[in-house]
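Note that one protein chain of the assembly has been removed; the remaining protein chains are unaltered in position.
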């Protein structure tokens, strides 16, 4: 169990079969950093091309298609004192008639006070003059190389993860990816200091991050979509448009989880999910939307 | 402020401009009961035609189009010891390829233990033998008569409310409806002892209810979609297909709320919602799906 | 077989169980007129409230739920020399980012020259100065009273017909509706002198009409959605949002047609439809979109 220090030198704007930057063994941890969605780093300077540049990929020794890769973010910390957001809701999240009345959009800087654990728009004026929101740092975009040797833009997401922009992917959460390529090839980036559900302004509070993560290889376990667990819930992620289809993917994966990991029949899983399931709208902005299907562990413990 | 005791004698399977059963003044409360989604009452006998039969409508003195009607469910209590659910997920919430493999669906009885506050499938076998879920009683379908003299099936929903199947509509929540007709004409029914998000099996634990609710007329305040507040949140509901459009309606209504009630500009509301909004998938089964757009009161208090 | 002359005096903005204006026997024809979508009649004066006011309803002797009503428009003729359209695409038919740049919308008058069979914007300027489009008159909104005693706004559509805005509903086409109510209760209105696919500006060339139609009752034949036939095709209509669901309804109804009327198995129907089906996007503007699923009669004749 090694802890690797890794200083990124180049970044990729696609997730795919790129040359690995480091080889990890199952159980290893990595301490590294990420630039923000526009490629601006800890010093505020441009270090990469805009569009969710990724740190990595990291090659996991022994990972083969059909395995599962567990990733745990042990810590996620903003490494500068400001972030930025859009100042306009995405036109696709309001009624089309209202979209036709939206003002032009711009980028706004936010102060990110890591010590106090809060963030707020830099310009303290108008109705938001006293707003301060708690930090809840997470990564918007990360995952493994997709199937068939594809390289896919970090704007979007799929079975392999990618730009899911789920505010629940905070430190401490265990996340599982299906492995599609030898070595899995884990990429990460697009840090958000905080964000609402759905990423409906098209951004979180975009920021560069210091991160420590650990990988664990689960040989011979095959899953279809990203899964995860927190202290209180297990969950599955579906990525697609429209929301209906993202929800279908996440729900179908949860059915698979209940059948494979807990031995439920489809009927038992239906009775359970119908009365106990929870959903989150992770993002409703990217080319693929993301929906999270959750079950409380308190319910699972009764099975 | 009168408390009316009302014993329903007939039920409607549409929400519309039906003959009112009672006239209320603003502030009045009503103690009454509802049958379940199939028309079965407290004694388990059929009292109405299946398809969400409604108690009411109640005429609110002075309510005119352009006003808002506030409804508070002061208590919602199952008045029998069993409910029922479907035992199969709705085919539209799973991947279509998987839908083609779903088993046939049937109705299953659940024990509803009001004293202990729990429910579970009557047949205690298999992996669910030890399952028991906490009661969280609410009404699936209620609202006011829609615009233009329409009478609309209680299967669906719209600006007027209707079959929203939102598990958050529990006792204590304040709910606001746009008034479209003289007297508002409030209907209610379709009690659920509990339900997961989305009503993904097509039912909650369907049950007959005793209810006490109060109405409050807000003259001259005009809203576009149902709104509400709990102790911790304000929220807006959008009803439409697909989920994307339901979310658009709910988000656009929340923008209207922030502009009208709190004086925010579109830009301020965008900055706020982008980083603080929350969503719930209320139902993803009915002809119109329902999405709830929420803001914590703790955030609103900073405005 | 009587030909009734009927001069409408009042109009309904919902389709529902209204008092019939005339009783027809199967085989009877009616000669009547309709006002336009805003209620303007042949003389250009307002005769009804805006929002697709309907002529009718007509009661068909002997029609009972479970029957099918055939309607043939024998002639449809604009009864004035001008119509109107919106001058802006509906925001929901363009990319949301582009919707945010759309100009404000307005109503524009078109000259409708029935003798020459053409129409064009009245203001002959700019790039459209020489535009003239062939007339193709049809009714945007018509149908029978919906199930359960509902009265539904003429803005939308469903199994009962309604505001389908399908440019294929021209004179000579035979159209079939499921009967939900005693007497069927046929309504019609919302004439268009012509229109593109999808009604993407939110209007056709809206105009008042003279019409002659005939009804034929088909006892004991039950269908699920509107169907029709032209000289060259049979077709089924699905009405819902999004387009995907409208297409699902239309396709499922076509499967039913092939199974019931021609005895095909699901597999045979799949082989056939997969390689021979045709679709039209009837409307992508109204609360329910409409998709038409078609098969050439030349193909059906091989069965």
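So that you can tell them apart, the chains are marked A, B and C in the order they are listed, and the count of residues begins at 1 in each.
Basically, a contact is a pair of C-beta atoms (placed from the backbone, for glycine too) under 8 Å apart; a residue touches a chain by one contact, two chains touch by 3 or more.
Fair warning: this is a prediction, and the values are worked out from it, not measured in the lab.
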Original post:
Where does the absent chain touch, in terms of which shown chains it meets?
Top reply: A, B, C
**OP:** Kindly state which of the options C:69, C:173 or C:284 is in contact with the chain not pictured.
**Re:** C:284
Subject >> Which residue of C:47, C:60, C:205 or C:223 touches the chain not shown here >> reply: C:205
Original post:
From the list C:22, C:72 or C:108, which touches the chain that is not on show?
Top reply: C:108
**OP:** Kindly note down the residues of chain A that lie in touch with the hidden chain.
**Re:** 13-14, 16, 51, 147-153, 240-242, 244-245
Subject >> For chain B, residues in touch with the removed chain >> reply: 90-92, 96-97, 99-100, 102, 242
Original post:
List the chain C residues touching the unshown chain?
Top reply: 85-89, 92-96, 98, 102-103, 108, 119, 121, 126-128, 130-133, 194-205, 242-244, 247-249, 251-252, 255, 262-281, 284, 291, 299, 302-303
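Everything below uses one rule, namely that only the chains that are shown with their structure count from here on.
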**OP:** Work out, leaving chain A out and holding the others fixed, how the remaining chains group together by touching.
**Re:** one piece
Subject >> Innermost chain by mean C-alpha position >> reply: B
Subject >> Mean-CA-position distance for chain C and chain A (Å) >> reply: 47
Subject >> chain A: positions in contact with at least two other chains >> reply: 92, 96, 102, 242
